[in-house]
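Yeah, one chain of the complex is gone here, protein chain that is, but the others are all in their spots.
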Amino acid sequence: MPFFEQSAAEHLRNLETGEVSSVDLTRSYLDRIAALDARVGAFLRVDSEGALRQAAEVDAKRAQRRPVGPLGGLPVAVKDILCERGQPTTCASRILENFRPPYDATVISRLRAADAVLIGRTNLDEFAMGGSTESSAFQVTRNPWDLERTPGGSSGGSAAAVAAGFAPLAIGTDTGGSIRQPAGLCGVVGMKPTYGRVSRYGVVAYASSLDQVGPFGQSVEDVAMLLEAIAGHDPRDATSLNEPVPAYTKEVGLPLANLRVGWVREHFGQGLDADVEAAVRAALGVYESLGATLHEISLPHAKYAVATYYVIAPSEASSNLARYDGVHFGHRTNEKEMLAELAADRKQLETACDRQGLDRLDSALVRMYRRSRSEGFGPEVKRRIMLGTYALSAGYYDAYYLKALKVRRLIRQDFDRAFGQVDLIAGPITPAPAIKIGELAGDPLAMYLLDIYTVSANLAGLPGLCLPCGRSAAGLPIGLQLLAPPLAEARLLRGARMYEQATTWNTTHPEL
Amino acid sequence: MSLSRVEVEKVALLSRLRLSDAELDTITADLAKIVGYVDQLAEVSTEGVEPMAHAIEITNVFRDDSSSESLPREEALANAPHHDTRGYLVPAVLGE
Partner (left out) sequence: MSETYTTIIGLEVHVQLATDSKLFCGCSTRFGAEPNTQTCPVCIGMPGTLPVMNRRAFELALRTAVALDCEIPAFTKWDRKQYYYPDLPKNYQISQYDLPMSQHGHLDIRDPKGAFATKRVRILRAHLEEDAGKSLHDEVAGKGDSLIDLNRTGTPLLEIVTEPDLRSPLEAKTFLSELKLLLTYIGVSDCNMQEGSLRVDANINLHIPASSTDPPRPGCPSDQGKHTIATPIVEIKNMNSFRAVERALEYEAGRLWHEWQETHRKLGEVPKLTRGWDDVAGVTRGQRSKEESSDYRYFPDPDLAPVTVSPAEVELVRGSLGELPAALRARLQDGFALSSYDADVLINQGQAVVVYFLEVAESAGDAKAAANWVTQDVLRVLKETNTTLDSLGLPAARLAELIRQIKLGDVPGPRAREVFQAMIERRVDVAAALESLGIAAVDESELIALASKLLAANPKTISDVRAGKAQAVGALIGQAKKQNPNIDPTRFREICLQLIETAL
């Protein structure tokens, strides 16, 4: 088996026995990236030098029999939205093109402490806003299974990197499905932990009450390993949960007895692709064959999840992204041009004797803000900022934002009721396999509607996982989503592993 | 609910965005479509339902009042697009 098809767990065993060194392993991945990433576009930057230096340090630790962290020498790709001290952290946005944070995100610190090798930074939708990685300001990422198609998003770079064998592990963020959905579309395993399970400190915020960091891997076991390294309470994040982290790697192999799997009536309505439906129904059958019982459940407010999400997420985003104004960091417009433009505007209004227009004319500062932001943000980000500003503005707050917060509670209550009857909920991750690049350009609403199966878990704060469960007629990966109650990540991983062991979907890889 | 262009321009100012006429056209149409979709929330009965602002509802999270090292000024200002080594510079804010 070629090295890049081996799981992280297998690599780790080889590293521990000395069969391979971290430097050799890292170099193999770097070579593969150098050879093939031009076709995929998974990485925004690859840090060969830094990665090899870290790998050499881990090898030295092993040689000197010093303690080695749980990811001892494994390359990990990181979505370019987690701050890394002194390194560019762009969020795939022009506005942060030159930003170098003076600090590490907690997840980055934990990866370092676990002796991971930070191999490079992966592409994403600008500020994680999107489901196809097409809104990146810098490059398109292609789906390794079909280079004409998107890898999903917003963590499309991370998902594609793992699928393409550029890294055994990767970090993503999931605000409305941004880990699970690209995992499903790229045929890898991706997980969004319970909200608060992993620290958000240093993760550039998109929608703070929904954002969560999570792992990608080729197998459930690998995802468990990476989650264990990054999870846990962080005093720097007031929304992080002060709960012990179970030993996921030890537990993941234990099958669940008397497992009750719920399937959601509302998930199998119109709009679901036939191949996807067939694959998901087959997966339910696999669970039954493993001794689980299947239960039909209802999430009556699920159909409002997309509407709820597209009020709450843009509202929070409009606020979180207000800080990009060209004053303290990030892109600033050319001031000379700005002042000249302003003078020209003034002259024009004066000539036209437009008193109202003159009264409303931007001050230099306001024009500086407006130009900097408009130059720095792409269209999808602007659209969401506008949408959120509108939903929060005077006269609309109650009808949109406040209403959405109430429906959010109803969505959560649906889940609470459901988890009274079942242990896990299983269903599709997307209505259809990966779309073609550009397929939905110009139709943002159609793009938003693809999030129908994923956003509920973010609104309710639940852990969710997606793993491969089939191929479409065109050979595209199909993902199975599993959801569990808050903090039941161990159950989620064990349930996923049961399925994975009974099937072979995760053993096939795309040809590049 | 339909969004007028004037409303969209007001939202653009509140958002500190400067949109070209073409952008305003597109975004007015996009927002109208999205807001039209979102309007379905109105049909949900939410009487007596408490708003849910956080995904996981915890309370009373504090840190101790101990001061820690600040950033050296150079490092604090390193990302500023325009500074004079003492502080951030912006077009005059007088009269704002």
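We call the chains A and B, going by the order they appear; numbering starts again at 1 in every chain.
Note that a contact is a pair of C-beta atoms (placed from the backbone, for glycine too) under 8 Å apart; a residue touches a chain by one contact, two chains touch by 3 or more.
Here the structure is a predicted model, which means the values were calculated and not measured.
Trainee: When the whole complex is taken into account, which chains on show are touched by the absent chain?
Mentor: Output: missing chain touches A, B.
Trainee: Of A:L392, A:I411 or A:L424, which one is in contact with the hidden chain?
Mentor: A:L392
Trainee: Touch as defined at the start, partner being the missing chain; which of B:V6, B:A22 or B:V93 qualifies?
Mentor: Checking the options B:V6, B:A22 or B:V93, the one contacting the hidden chain is B:V93.
Trainee: Taking the entire complex into account, which one of A:G41, A:G72, A:P101 or A:G172 touches the absent chain?
Mentor: A:P101
Trainee: Looking at B:D21, B:E47 or B:D65, which residue reaches the missing chain?
Mentor: In the complete complex, the chain left out is touched by residue B:D65.
Trainee: What residues on chain B make contact with the chain left out of this view?
Mentor: Chain B touches the chain not shown through residues 10, 13-14, 16, 51, 53-54, 58-71, 73, 76-77, 79, 82, 84, 86-96.
Trainee: Footprint of the hidden chain on chain A, which residues?
Mentor: Looking at chain A, the ones touching the missing chain are residues 82-83, 89, 91, 96, 99, 101-103, 105, 200-205, 207-209, 235-239, 315-316, 318-319, 322-323, 325, 327-329, 360, 365-366, 369, 389, 392-394, 397, 401.
Following the convention adopted for this analysis, only the chains that are shown with their structure count from here on.
Trainee: Averaged over CA atoms, how far is the centre of chain A from the centre of chain B? Could you give it in whole Å?
Mentor: Chain A and chain B have C-alpha centres separated by 21 Å.
Trainee: What does chain B use to touch chain A in their complex?
Mentor: Those residues of chain B that touch chain A are 3, 7-8, 11-19, 23, 26-27, 30-31, 33-35, 37-38, 40-42, 44, 46, 49-56, 58, 61, 63, 71, 75-76, 78-82, 88, 90-93, 95-96.
Trainee: Going by the contact rule set out above, which residues of chain A touch chain B in the complex?
Mentor: Interface residues on chain A, with respect to chain B: 98-100, 102, 194-196, 209-210, 235, 238-239, 241, 301, 304, 306-308, 310-311, 318, 322, 325-332, 335, 339, 363-371, 373-374, 377, 379, 382-383, 385-387, 389-391, 393, 399-400, 402-410, 412, 444-445, 448, 458-461, 486.
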